[in-house]
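Yeah, one chain of the complex is gone here, protein chain that is, but the others are all in their spots.
By written order: A and B. Residues from 1 in each chain.
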Amino acid sequence: MKQKTEQKKSLNQGGKNMTEEKSIDFFEYFIGPQHPGITGNFGVILNAVGDEIIKAQANPGYLHRAFEKLMEQRMYLQNVPLVCRICVPEPDVNEALYSMAIETLTGIEVPERAKYIRTIVLEMARLAAYLFYFGGTAATLGLYTLPNWSFGDRDYILDLFEELTGARIYHIYMQPGGVRRDLPKDFTKKLYSLLQTLKKRIKEYDGIFFDAALFKKRTKGVGVINKDMAIEYSVTGPNLRASGIAYDIRKDTPYLAYPDINFNVITENEGDFYSRVMVRRREFEEDIKILEQLIDKLPSGEVWNRYPMPLNWKVEKGDVYVKVESTKGEYGYYVVSDGSEKPRRIHVRGPSMTHGIMLLEKLLKGQRIADISPIMFSLDICPPDIDR
Amino acid sequence: MSILNKFRGKSLWMLHYCTGCGAIEMPPVMTSRYDMERFGIIPMATPRQADILLITGYLAVKTLKRVIRTYEQMHSPKWVVGFGACTVNGGMYWDSYATIKKLELYLPVDLYIAGCMPRPEAIMDAFIELRKGISSGKYEGWKKYIENYDWYKKNQAKLFDVKKWSVNYE
Partner (left out) sequence: MSDFITRLKNITGLNIHKEKLYQASLKVDKEKIRKTLLDLKKEGFLQFTTLTCIDWIEEKTFQLVYHLWHREEKLHLKVKIDIDRDAPIVETVSDIYIVAQTYEREVKEMFGVDFKGNKRLIPFILEDWNEIPPMRRDFNTREYVKDMYETEDRTEEIFKPRWKKYD
């Protein structure tokens, strides 16, 4: 904390001649990176008068690993284990996007069953990420019961992931041409019974958190993003739907198995903290429905179409932008190939790049210091995909 | 000295600092399923009251500065646990210009947890091992840091100016 002092010019006030009096204009606070109320390793620098923030500056870069540079130096298949590490709470979107981009460039077909399995994995990851989000949001408000419940429930999903892929967090399950292996025996049965459990659990969450009067009072009207502002700041994903714009990439430009699935696009109108949480909470139920449909419609057949020998696998010259709907917003990959064994450029468009810098700085202006971490958590900012 | 060590191992406070992607496995360890409070370990928000500095994964040079600051703010006795393959030798990021490769060149690491990422059971196991080691006086990296301060500072100075402290902002 640093005091900014400024020497005021002499001014005549109430008959007294005040000369060269020092006054404190604002305080400078450094919040993060070592702070429990910050989503991950991220910093915010604040100028505040008393408790009111007059200027906020996001300070990212603590998680920079130079993925885009590393991917230029590896062959196409070597990048598969690397990409999932870009976004930590929801790594599967990266694998799906990378595979989709390569498939579009090379024209490798994906078997129908593999498409469904990929969608199941993406939706399971979405449930896990939402449970993580609920826990984090409740914890920023000082409620420590919900994290204990939701992180525990999230572990059931991670157990299923472990059975399917062999790992809890980084699955490295999807690859160009399909997925690595077929579903294990009785996997869909286990998933179905877990979904029934989660359906009951989300009702219990309602009682403790989402319907609680204290939660509503604390969050309504905090950090409002109205429709115009959402469009101006290129907001995507659940944060956009919380502002009343029904836009979902799964519905508008469907990918993988989403064209065959019926689901509603959830919207809320207020655009405040409460709406952002409730959009996700209602989407949680919708995702359970999507998963049930996927289990019902799962076709049989192959799960992987062979790609060429990876050591001299040359991808045709061209560029493609692919995107999916992640829990944080639009996640996109822009892959440029120059016809060699290694990609020329892979640009990762993380959703937090727009939410975490410009939008956050705008929203924090005029707020109280106590509202920083609730607003950050409600936007679901994921610093690893800003820094990459 | 040994009697003090015996008590030190019983109640450890871990600094709540998510330095890398390993932080995603900490919530399950802290909360209901694995519940590390059983072993007397809870997260602590301020470095001045913490005993363990858990480096959860790779460190970008920008983070390393903050980590070293944090480490030097902690009161001894203090212990550093390296978490994940990227603290051992760089792991996935062995040719990345932004992250450090061997954590032990910059901070005295007492214990490593290998894997990318390590399972919660591995973390629990490491904490139990750390408790035992502290009680028996096996882990005293903080003393080594003081004894070899010049060498550690020399390595740190290779990456950044240890005397200047700069943050990017307007």
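Note that in this section contacts are C-beta pairs under 8 Å (C-beta built on N, C-alpha and C of every residue); 3 or more make two chains touch, one makes a residue touch a chain.
Note that the coordinates shown come from a computational prediction; the quantities given were computed from them, not determined experimentally.
Contacts of the undisplayed chain with the visible chains, over the whole complex, involve A, B.
Within the whole complex, the absent chain has one touching residue among A:I225, A:V322 or A:L363, and that is A:V322. From the set B:S11, B:Q49, B:S76 or B:N148, the residue in touch with the chain omitted from the display is B:N148, counting the whole complex. Contact with the omitted chain, checked across A:F27, A:Y247, A:F263 or A:W313, is made by A:Y247. Mapped onto chain A, contacts with the missing chain fall at residues 60-61, 64, 66, 68-70, 72-73, 104, 231-234, 236, 247, 252-253, 319-323, 330, 332, 334, 336, 344-345, 347, 349, 353-354, 357-358, 387.
Residues of chain B in touch with the missing chain: 61-62, 65, 90, 94-98, 100-102, 104-105, 108, 136, 138, 140-141, 144, 147-148, 151, 155, 158-161, 166-170.
The rule is simple: only the chains that are shown with their structure count from here on.
Taken in their complex, chain B has these residues touching chain A: 15-21, 23-25, 27-28, 31-33, 43, 45, 47, 58, 60, 62-63, 66, 70, 92-93, 95-99, 116-117, 119, 167-170.
Only residues 30, 33-36, 40-41, 43, 45, 57, 59, 61-66, 69-70, 73, 81-82, 85, 88-89, 132, 135, 147-149, 151-152, 154-155, 158, 168-170, 384, 387 of chain A touch chain B when the two sit together in their complex.
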